[in-house]
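Below is one structure. I have some questions about it.
What you see is part of a larger complex, with each chain still in position.
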Amino acid sequence: MNPITASTSVQATLSAQIEAILFWKAEPISIKKLASLCATSEEKIREAIAELKASLITNNRGITVIEANDEVTLGTATALSGLIEQLTKDELMRDLGKAGLETLSIIIYQGPITRAEVDYIRGVNSQFIIRNLLVRGLIERRENPKDQRSFLYAPTLELIAHLGITKVDEMPEYTTVRNEITNFKTATQDETGAIDKSNEAQNN
Amino acid sequence: MSFTIKTQVFEGPLDLLLSLVEKRKLFINDIALSKVADDYVEHVKQLGHFPIEDSANFILIASTLLLIKSKSLLPALTLTEDEQQGIQDLETRLKIYQRMKDMSVHVKRMYGESVIYTPTQARPATVVFSPHPSMTSASLLHAIRDIIRNLPKKEVIPKAVIRKVLNLEEVIVSLTERVTAGLRMSFREFTKAHKEEKVNVIVSFLAMLELVKQGVIQVNQEGSFGDIHMETGEVGVPRYT
């Protein structure tokens, strides 16, 4: 461990650098990219982001950091959402519809998740509703490291921002529910067999 | 029988099943599932027109439910490993689905309530024409061709096939005919003609149970591994118990 003073002073600069980059870019940027731009490790970037986040809160600033899927961006503080809402001309379509709400909840609480798993939990084909959520920018899809033919779906920063939270684990009961579901699954022996069955027609 | 639930729109078979379980204030387990099996079948019949591929999902779950119910009625009935697994899976799915339904209340409440806004536009930067070398007519044509190829198409399941496999009514009619003609036949024999798919066995079984329920035929099983024999009861004089 280095002297505390030295390491904090280095991090303070780093968090200012990150703030400037995020501010200037005004779009989601990955931790990896930040590490390369600031010529440091992802580990240090994570620490600096946590520090920035804390400092923005402590100083009652008007902006906040939001995180999802190893990406970060800046947004307006939740305390100011009413003010900005009055200024924006865009009417937010708050109604997600029943299928949208159901699918979104599954992706928020269980993501990253494959479409086959979403179908399995809902008991119906989710192809069109997933496409609709992708188009609306509420979920994103990425490669599935375990299976090249399928994708994983996860909440976007946009969705996190719409929910007024800065990280997905701020959702109510997030950890409890995730653990519960893992327990349900392990209680059923060999449930993967069942998921495989719903894998057919997986081409989204 | 409830008629209030009928007007509701269900997102899928699990949505329907969960609402039936919750309506009776039951915990999700095999006892609860056997209790709501009849309600479920009744509702599926009333739902009528859903897309053919969804109806397959509804009917598959109906068959699992009736399996659970018949096991509770005929404890001697031996279930295969697959069937046992199917029952456990259904319970798990329903439990997960229930938790997701609970959580969707939070999502609904929070979505759009206090939005974190991101900038409406990029920071003012001088526009400098900077094409990337990869942007050529050929690569752009290639890109748009890719997009066209990946435009979504409906996942079409041939209607004729599904109809043949999963039409409950037809199975019931055929079973009724053969039972009334032959008076006594085994369930195993009946399913022989349809053995390609497990689904067929279940649907046949389901149809049989439907007939049992309507009092058209009676079932007896000789020993736990024995065949189930069906014979006509008082045809045309339904008995309700």
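First chain written, first letter: the chains are A and B, and each begins at residue 1.
Criterion: a residue touches a chain if its C-beta (ideal position, glycine included) is under 8 Å from a C-beta of that chain, and two chains touch if they have at least 3 such contacts.
Quick caveat: nothing in here was measured; it's all calculated off a predicted structure.
Asks: Each chain kind shows up once here, so list its copy number in the complete complex.
Replies: Here the full set of protein chains amounts to A x2, B x1.
In the analysis below, only the chains that are shown with their structure count from here on.
Asks: Spell out the residues on chain A that touch chain B in their complex, using ranges where they run on.
Replies: Per the touch definition, chain A meets chain B at residues 23-27, 64, 66, 73-78, 81-82, 84-85, 88, 92, 94, 96, 98-99, 101-102, 104-106, 108-110, 120-125, 127-128, 131, 157-158, 160-166, 171-173, 177, 180-181, 184-185, 187-191, 193-194, 201, 203-204.
Asks: Provide the residue numbers of chain B that touch chain A in the complex, in ascending order.
Replies: Chain B residues touching chain A: 9, 11-15, 53-54, 57, 61, 85-86, 88-89, 91-93, 95-97, 99-101, 103-104, 106-108, 110-123, 152, 155.
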